[in-house]
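Missing here is one protein chain; the remaining ones are kept as they sit in the complex.
We call the chains A and B, going by the order they appear; numbering starts again at 1 in every chain.
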Amino acid sequence: MAITVKKIDASPKMNLLERTYLREILRGLWITNRHFVVNLTRHILNLFRIKAKPGAVTIQYPEQHRGYHKRLRTAHYLAHRENDDGPRCVGCMMCETICPAKCIYIVPTEHPDPNVEKQAVKFTIDMGRCVYCGFCVEACPEDAIRMDSGRLDICSYSREGMLWDMDRLLANHHDPAPYKDEEKWLDEEF
Amino acid sequence: MWIELLTKVLIAGAVLTGILSFGGVLTWVERKQSALMQDRIGANRASILGFRLLGLFHIMTDGIKMFAKEEFIPRTDHRVLFLLAPFIAWLFSLAAFAVIPFSPELTVAGYQVTLQVANPEIGLLVAFAMMGMAIYGVVLGGWASNNNYALLGSMRATAQMISYEVALAAAAVGPLLIYRTLNMQEIVIRQGQLYNGWLPLWGIVLQPLAFLLFLVAGAAETKRVPFDLPEGESEIIGFNLEYSSMRFGAFMFTDFIEKILVACLTTTIFLGGWQVPWLADDGFRLGGALALELGPMVVWLLRLAAFGIKVCALIYVLMLVRWTLPRFRYDQLMSFGWKFLLPLAFLNIIVTAAVVLVLNL
Partner (left out) sequence: MSEERKMVKVTIDGNQYEVPAGTTILEAAKSVGIEIPHYCYHPGLSIAGACRMCLIEVEKVPKLQIACYMTVGDEMVIYTTNERVKRARKAMLEFHLVNHPLDCPVCDQAGECGLQNYYMLHGLYISRVRENKVKKGKKATQIGPHVMLDQERCILCSRCVRFCNEIPKTSELGMFNRGDREVVDIFPGRELNNPYSANVINLCPVGALLSKEFRFKTRVWYLETVKSVCMRCSRACNILIDYNIRRPWKNDGRRLSRLRPRYNAQVNDWWICDEGRFGFDFVDAADRLTVPLSAAGGAQAHSGWEAALETAAARLRQAASEIGDVAVLVSPRLANEALYLLKRVLAEQLPGTSVAFSSLNEHEPTQDDILRKADKNPNTTGAEFLSLTTANAEVKDHAYLLQTAKKGNLSALIVIAHNPVGLPELYGRGWSEALDKVPFKVFIGTNENETSRKADVVLPLAAFAEYDGTVTNFAGRVQLLRRAFDPLGEALAGWELLRRLGNALGGEYDFGSAGEVFDELAQKEDKFAGLSYGDIGELGVKVNG
């Protein structure tokens, strides 16, 4: 496509009325006022159990959930092997390598089973630094690290509390509850 | 003599308590009103035994939080001034309420009682003077903070408040020319007349332009959006930068009180104060004939309520503006004040004076 020059009048001429902004100010006030009145009416109607639209679009977060998309990345967990209880992770450090936030710290060691060879003894994620990019999940050859736990409440009172060690990561697991059912999303989006 | 003193103290106490509680409630109103305007719910989490009461407890939690927070006092040579500044602002804005006539006079058991702490002949000047004094809180606060940002913030705030004070006073001159008095009670009584027997001759009817100018200048004077540059909480850093805990709270609370003050003054000068349309001392009169006879106590109460309702309506409008308009830039603010408001106010004075002279009112 050829490059064309389009002249745009940067300062459109305004007449006096426009320049006082009075009309626009009044229009703005009218809009906010209308919202106030309409919402107040709805709230009152709802208070008296008369069916009306809700007066606010707020979701009361901890009690109400929006329902997560199944592809939403939530707090990490380390998966267990099917047969025994060992972690799937083989300590290959692929996730540590790919992590753009450099927030995964792995110390590997020999696995007692020579066919597994390697395992992690220390596996810590600094959740305070994680950017939830999901690269670690993508990189893992063992499907060991996953981000579909459905947990997002990871706050802590200290920085140390944001360091999730291996035990904590292994204890965390997939919880389907906070996810919206798939059909609903499909309805909404496609 | 003693009885008089006692009633004065009682009245002053009532006004003080009323204003302070109203200021507290306004913090809640501001939150809830803005929430409703923006399709939100607003603060509603504070609960006592599971009761949330539409978030009203937030007034309390705010207070507790303010008191419980760590107080940080910067290293400064003017420690005393630093500590006093918020209360200077607070004190003077409260003092201005002394001259507001909340109600007409009522004769109870032979005594004249008014919900007005003092009724000096120059009542309006007292109110303006007190409002002017409140600037000192801001100036001293910024200066004593020993912080360049706070100092600049307070310079900005001072310049703004002084500029708009001129416009504010100038806007009030128009109606005063008509009322020919500075006595607050008197001003209200003057507005009780009817034009042609049906149109109440309130300040707003006689001086619509002055009303608008007064309201705008008042909003600026009290640092309300869109004139809230002095505070500009997070973005441009204001005079209260170094304040924390309850001293910061005092500054913030002063804002609410000043807002009430502006609303009260506007009501008194332009909205007929406690006047209820067509309500005379003995009841409602239409076209000169008594339509509904009412006892003096009922009339008094009606008038008191009228004052409250007018103040509330004004505050509603001020808040509506706050949550609708974006903030001015500083140069816009200044040129608006000096090049727009003030000339208009002067023009209003001249025209009014001419009309008053010609009609020999």
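In this text, a contact is a pair of C-beta atoms (placed from the backbone, for glycine too) under 8 Å apart; a residue touches a chain by one contact, two chains touch by 3 or more.
Everything numeric in this text was worked out from a predicted model, so none of it was measured.
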## Note on the structure
Visible partners of the omitted chain are A
### Task
May I ask which residue of A:R34, A:K53, A:R71 or A:K118 touches the chain that does not appear here?
A:K118
### Query
Thinking of the whole complex, not just what is shown, which of A:G55, A:G91 or A:G150 touches the missing chain?
A:G91
### Task
Using the touch definition up top, pick the residue from A:L17, A:I31, A:L47 or A:V107 that touches the left-out chain.
A:V107
### Message
In the complete complex, the non-displayed chain touches which residues of subunit A?
### Response
90-94, 96-97, 105, 107-110, 114-118, 122, 141-142
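FYI, only the chains that are shown with their structure count from here on.
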### Task
Give, as an integer number of Å, the spacing between the C-alpha centres of subunit B and subunit A.
45
### Query
Contact residues on subunit B for subunit A in the complex?
33, 35-41, 320-321, 323-325
#### Entry: Residues of subunit A that touch subunit B when the two form their complex
25, 28-29, 31-33, 35-36, 39-40, 43, 55-58, 60
